[in-house]
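Just dropping this structure here.
Shown here: the complex without one of its protein chains, the others still in place.
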Amino acid sequence: MTELLEPQRDREQAVAEYRRVRRWGWWYVAEHRIRSMRNYVGSLFIIGIGSPIMYLLGLGAGLGVLVNQNQGDNAVDGVGYLEFIAPALLLAGVMVTAAQESTFGVFGGFKWTPIFLGMRDTALTPAQIVTGFALGTMARYVPAACFYMIAMYAFGIIHGWGGLLMIPIAMLLGTAISTAVMAWVSTQRNDRGQLSFVERFVMTPLTLFSGTYFPLETLHEGLHWVGWISPLWHTAELGRLATYGSEQTLWLTVVHILYPVALAVAGWFLSVRHFTKRLTS
Amino acid sequence: MTDVRPRMLAGLYARNTRSVVARGMRVIARNNWLIIVTGFFEPVFYLFSMGVGLGALIGSVQYHGVDVPYAAYIAPALMAVSAMNGAVYDSTMNVFFKMHYAKLYQGMLSTSLGPLDIALGEIILALFRGLLYASGFMVVTTLMGLNLAWTAIFAIPAALIIAFGFAAFGMAITSFMKTFQHLDFVFFIMMPMFLLSATFFPIDVYPEPLQWVIMAMPLWHGVDMIRMLTTGIFEQAMIYHLLYFVIMIVVGVFFATRRLKALFLR
Partner (left out) sequence: MQQLHIEANQLTKRYGSFTAVDGIDFEIAPGESFGFLGPNGAGKSTTMRMIAATSLRSSGSLDVLGLDANDNGPAIRAQLGIVPQADNLDEELRVWDNLFVYGRYFGLPRKVVRQRADALLDFAQLQQKRQARVDALSGGMKRRLTIARALMNEPKIMLLDEPTTGLDPQARHVLWDRLFRLKDSGTTLVLTTHYMDEAEQLCDRLVVVDEGKIVAEGSPKELIRTYSTREVLEVRFGTAKNEEAAGRLAGIGDRIEVLPDRLLVYDDNGEQALTAVGERGLHPVTSLVRRASLEDVFLRLTGRSLIE
């Protein structure tokens, strides 16, 4: 009886448990996210396989015929149109998924199904919640990115080992987007439509004007800044370097890596700050 | 008390659709007119990006033997896609949310309203949004010089016809849905339609069997119908497009009415 109601735990054991949470708390959060995704693993799987086929063969190949007809066979960035857009399509998918998951997941986690409030009442810290959430989101876009990559190999769009780099590049972009979006969404207390506003006025234009479907230079000079601030453009350029060795100066490559990294780091710090404020006030 | 309504609809319809529409208008006016209005930008972004950016790479496209500038080629398609997306979103996601989360219909069905009043009201509101977007888009394309013939003005009613067809069907399909995840399947059907229905390039790049599949789908008919109107290049196919949507609307409305009980009166 007494053992049940009042376990006489020795201090050491309590400290050890606390240390374990200190070290692994982020993973418990990520595990929670992944578990809840299992509910719709079926549709994730179908969409994961379906979208690369549709976008690469449906859109890319179809548009490719028109572009190559007009420009010649290797006219876009020195390669065929399909080779040019394939890495960008993969990354655009990652960006949209990461943004959606972080927008509605984070807002919902405070409001609709307040999982964060539950986590707060345990030994977890806000930093662990943020890290765990961003990692849990990977469980959605990394498999999708893998399907894309496999499809790209299967359709003969990419060759060689460089294509494997698409996965770490996808993780870099996904993390930058997740943390940046989280940093903003965690400050929003009521949804008066601003959530879909961001999707409409930030994410959609970023997808469309980040040198995804055509080289950034094709756009009017006044619009190039959209690409420069877009992590999608930077990572798509990295992807092009990795998959077909596009021409790129070293310093530009460094910028393409550092920019998303900086965004991820800044986003992480801001998110932790906002989560702390929101969960402890 | 004599009841003049046809008996079949007495349990479903109270002839008070206007109060449902009025509620929607009130919400738009008080709360989210900004959200509604900004929805118009989505096709415009696509038009600028694909039409202008990609257009620089592609130049022009052959449409029924006539060279059409790429932006003018995709503008009507984007209009049809926007009509489809809006109608499907309003009749699936929106209806599902209002039913199971906001419990809005539960409140409406505590009054003398019937399911048919609600369904018609939602469809009318969706069409109203569609009308706003289509008109706004027409202004943009006209300013950009992408409407090649005066018949382009008929693209607005054509967009409404497309929206009606999709909304009626969407409503019927929503009655089968149990969880939000089921909505994924709707978008899984819409994605290939969006990408393949001669939206961004002519379907003759595909093998013939695939072309037939695409031509069986509604969006292709919508795209081609509006494209004929904005380019002024008419073919006999126009009649089939219209016929396709007339049938789609009739079947959709019939189907949706049959499913109203399943949708609202569980």
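Some observations on this one:
We just call them A and B in the order they show up, numbering each chain from 1.
Criterion: a residue touches a chain if its C-beta (ideal position, glycine included) is under 8 Å from a C-beta of that chain, and two chains touch if they have at least 3 such contacts.
Predicted, not measured: the structure shown is a model, and the values here were computed from it.
Among the chains on display, the ones the left-out chain touches in the entire complex are B. Residue B:L12 is the one among B:L12, B:V68, B:M84 or B:L196 that touches the chain missing from this view. On the side of subunit B, touch with the chain left out of the figure occurs at residues 3, 7, 10-16, 19-20, 22-23, 26-27, 30-32, 102-104, 106-114, 117, 261, 264-266.
Criterion: only the chains that are shown with their structure count from here on.
Chain centres here are Cα means. That of subunit A falls 31 Å from that of subunit B.
Those residues of subunit B lying in contact with subunit A across their complex are 31-32, 34-35, 38-39, 41-42, 45-46, 48-50, 52-54, 56-59, 61, 70, 181, 184-185, 188, 191-192, 195-196, 200-201, 205-206.
Those residues of subunit A that touch subunit B in the complex are listed here as 39-40, 42-43, 46-47, 50-51, 54-55, 58-59, 61-63, 65-67, 70-71, 76, 81, 192-193, 196-197, 200-201, 204-205, 208-209, 213-214, 218-220.
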